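One protein chain omitted, others in place.
Labels run A, B and C following the written order; every chain starts at residue 1.
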Amino acid sequence: MTAHGMFRTVLVANRGEIALRIVRACREMGIRSVAVHSTADRDSSAVSAADEAVCIGPEPARDSYLNIPAIMEAASRTGADAIHPGYGFLSEDPDFAEVCDKEGVVFIGPPASVLARLGDKSSARALMADAGLPLLPGSMAPLASMEAAKRAAGRIGYPLMIKAVAGGGGRGMRIAREPGELAAAYTEARGEAQALFGDGRVYLERFLPSARHIEVQILCDGHGNAVSLGERDCTVQRRRQKLIEEGPAPGLPSEVLEEIRRAAVHGARAAGYVGAGTVEFLLAPDGRFSFMEVNARIQVEHPVTEMLTGVDLVQEQIRIAAGHPLEFGQDQVHPRGAVIECRVNAEDPARGFAPAPGVLACFSPPAGPFVRVDTHAFPGLRVSPAYDPLLAKVIVWAPDRARAIGRMRRALAEFRVSGPGVATTTGFLRRVLDDPSFRDATHSTSLVDELLKADSGD
Amino acid sequence: MTAHGMFRTVLVANRGEIALRIVRACREMGIRSVAVHSTADRDSSAVSAADEAVCIGPEPARDSYLNIPAIMEAASRTGADAIHPGYGFLSEDPDFAEVCDKEGVVFIGPPASVLARLGDKSSARALMADAGLPLLPGSMAPLASMEAAKRAAGRIGYPLMIKAVAGGGGRGMRIAREPGELAAAYTEARGEAQALFGDGRVYLERFLPSARHIEVQILCDGHGNAVSLGERDCTVQRRRQKLIEEGPAPGLPSEVLEEIRRAAVHGARAAGYVGAGTVEFLLAPDGRFSFMEVNARIQVEHPVTEMLTGVDLVQEQIRIAAGHPLEFGQDQVHPRGAVIECRVNAEDPARGFAPAPGVLACFSPPAGPFVRVDTHAFPGLRVSPAYDPLLAKVIVWAPDRARAIGRMRRALAEFRVSGPGVATTTGFLRRVLDDPSFRDATHSTSLVDELLKADSGD
Amino acid sequence: MTAADPDRLLAADPDRVLAAVCRSMADLVAVARSPLRRVSLRVGDIAVEMEWPREAGRAAPAGGEPPSAAQPEAYHHLCAPMVGTCYLAPEPGAKPFVGEGDLVEAGQQVAILEAMKLMTPVEADRAGRVALILVSDGTRVEYGTPLIALIPADAS
Partner (left out) sequence: MTAADPDRLLAADPDRVLAAVCRSMADLVAVARSPLRRVSLRVGDIAVEMEWPREAGRAAPAGGEPPSAAQPEAYHHLCAPMVGTCYLAPEPGAKPFVGEGDLVEAGQQVAILEAMKLMTPVEADRAGRVALILVSDGTRVEYGTPLIALIPADAS
């Protein structure tokens, strides 16, 4: 720590665009940054931009970006007094947060105990139910057996979703639309949960086939202050993977949104949350909303909120972790205009969004007024199939949503990415932007499936 | 015009970053764009981005970008119903505006008569004096002879500046610090004015060696509505060429700034102004401000105001020219945070800012949160010595000025430009950002000269 | 020109852009004592890579034919001196200024350009034989559009 109570050196335990994002934040704050990386990321943008870099393992994430001893050794040798975990990888791992604590390195995120409570979806639901947040009908405790699942399903009603207790980010889920689908869905969900998270416990929840996905960005400092920075609408999803995020949520009653934002702050306080986090809700067509989960980390779509509010969320994370109180209260948060973010992935929509990595012969992102692109890519980059296919996030601001859509169409049209075997989601994103239900903001989480169904139909 | 009263096709009579900026605005508004270009700009970004392109002449601007018949022929053949002149070139030429009128093509800018009145600095001064704006002591009418100059100089007092009646943008000026320097300065200024503008008339004005350059962005529609979008501080200049612009003006009393903004709107109304324009003032250390000139066009530094207010000035220009009333009033203009713009020129500060054009082997501009880069450059571009040396404008936003400076330092550090013979002003810009007087906002228009003097001294 | 073209930009003028890079590449190749398999060089946003076939020796050209000595002389093009509409005859229906195969003198009018109702004659800047007329009557041309291909008199 410096005399001003700020970290001297932050180690960035991540890769890709978020690692570069964090390195930039550090540089602007006068903090030294260390990029740890796998052998595959030796020439990455984050490594080039950071003050120091340490190779911590081979390409597979389990041996590098998930390798806690290697990361802690790198922190120790570079004198890092804090670690920023980004999103994914170790960002929500309570064990990692605990190891950091033990080694005297500040984990930039919520306390390990909070991560543990919110990471277990079953205990998170119980916590939020106690705090008075509305939940979808579901089984509170993990299901002990197929028999228990059947009993709970009878009580809750169909369609319903079987979800992994240890899940999150849209993985480890199965839908059962009628009783006949329950057994298979239960077995598959258990298997996937065990494979993905090493924890086969699952629970049941009512499934809303056409809802809106609304999430609230919150910031809580270690001094009891908590603010909401407004909501994001992440309704455009494919298999629960977000494709387009925007803010403010369009076409919804402002009193409902206000209520959701208040619920989010209330829930975060109840959880003892510290740092930047996101509380996710589903909003049914009847206007009733239900708590889904807390993402206890910086989120991919955080730039939406940054462009609306002018708050640098990564810098705020760092300040909060350094023990600083928030510099503003709820009444100083004034979102302005409308923001849309599109995720450009190295995936081929024509082949079921299969990963389409390769070497980028050409990479020329859009620019110009009110357009922000967060990317780690550059011409010549080898996009590894070992990692997330996110190539770039294109974010645009405009005074209103209609103009933001126009601006996003312009920006995506400017984007040039090509390379042998490389395909991107850009064209598909433009189709969504042009869809009448999206334009009218009458779409639901099933929009992408409907578009894809229309393709395969005649 | 379309059914919605908007242009179908806008011809962009300019080049470089501003041409690309205008093409982008057109695309976002659903307007077809035509880029006219010289043979040297065949592969320019604006040409690539526009819907259509017409080569109108060889590299020298007088045969292409200043070639009115060629531009009008291109407008006629492409069915353009409006022409955006950008800045420089024909943007403030009343003759060009008149030709457009005659040919039934809308000139996106003020009426020809307003351009004529404001372009003649002598008549502009008289107009603003009549409107009650404070002026620096000076000769109202052009000087008839050296004798007249001597008499006026005796009345006004030294130091003073001899300025071209037809000048603007910092060209055609000479300083006389004492009576002994008057004759040479007068003769040189006349000669330069004749050479640059084909009009050797000059006038005298008191010279303020350490003032702040404050300018106000205004928007006036054709229906009598006029608003100020706040001021920009362009005090960091080298030989009256702006290097760094920012907003809001730092370290100045808010009541003085408020008064300057009101004066600007009042002056614009008095001139019958229509469109986007800038009213420039000098602010003396004693807090007294004086009208300098009106820039009757979009300005290089317009992004500063765009990032502060969220208003897209180029789109507003186009809407106003199409006859639309302003969509907002003065009370809906809410500048937020602090913005700094740095002009990165292909010039070599080590050789007196001599142009340093060439082929860009590497061109990798900064990006990331709250950073905007307006540029037409790309790897492989041949930067022509025939045109303006502006390579890119780097603009950053932050909640306050100190953080904006930190962000700009980060952004400039990320900027990679190189090529045989190519030099840029990036390093010098960072020196200015680090200068204590700039950081404290106690600097004046003489800051750059002082920095350069310190270099050459021992 | 459409928005789909910027890819082309990156390939613009590659000889000049990559001159320094390629020279360095050539130096590297020269210093390699044994045949290379791959060389790559990246400078900022420019990346160059050379790769040889696995059996480089066998791929070498074996006694290829020398380039033809009968290569035709390059045409000299008469180009539009301004943006406008190109007319090949003094007035509609009249005999064209020149036809293919005609001999023209330096200074002889070969076409007329109309721009903003102003007529500008296009003249041959050297003597020669008209090989090809490249535009049809009434074509809208840009500055620099080739109008007529001439075989210069001193080359025939």
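Here is the rule we go by: a contact is a pair of C-beta atoms (placed from the backbone, for glycine too) under 8 Å apart; a residue touches a chain by one contact, two chains touch by 3 or more.
Note that the structure is predicted; figures quoted are calculated from it, not measured.
Colleague: Could you tell me which of A:P58, A:G222 or A:G272 touches the chain that is not displayed?
Modeller: A:P58
Colleague: From the listed residues B:G224, B:G323 or B:P420, report the one that touches the chain absent from this view.
Modeller: Only one of B:G224, B:G323 or B:P420 touches the chain omitted from view, namely B:P420.
Colleague: With the full complex in mind, choose from B:I68, B:A148, B:I175 or B:C362 the residue touching the hidden chain.
Modeller: Once the missing chain is taken into account, the touching residue is B:C362.
Colleague: Using the touch rule from the top, list residues of chain A that touch the missing partner.
Modeller: These residues of chain A touch the chain that is not shown: 27, 39, 43, 47-48, 50-58, 64, 67, 69-70, 72-74, 76-77, 103.
Colleague: Considering the whole complex, not just the chains shown, which residues of chain C touch the missing one?
Modeller: On the side of chain C, residues 20-21, 24, 27-28, 31-44, 52, 54-57 touch the unshown chain.
In this text, only the chains that are shown with their structure count from here on.
Colleague: How many angstrom between the C-alpha centroids of chain C and chain A?
Modeller: Result: the chain centres lie 52 Å from each other.
Colleague: Please work out the Cα centroid separation of chain B and chain C, and write it as a whole number of Å.
Modeller: 38
Colleague: Report the inter-chain centroid distance for chain A and chain B in whole angstrom, where each centroid is the mean of the CA atoms.
Modeller: Each chain reduced to its C-alpha mean, chain A and chain B end up 42 Å apart.
Colleague: In chain B, which residues are in touch with two or more of the other chains?
Modeller: Only 27, 49, 364, 378 qualify.
Colleague: Send over the residues of chain C in touch with two or more other chains.
Modeller: 3, 6, 10, 45-46
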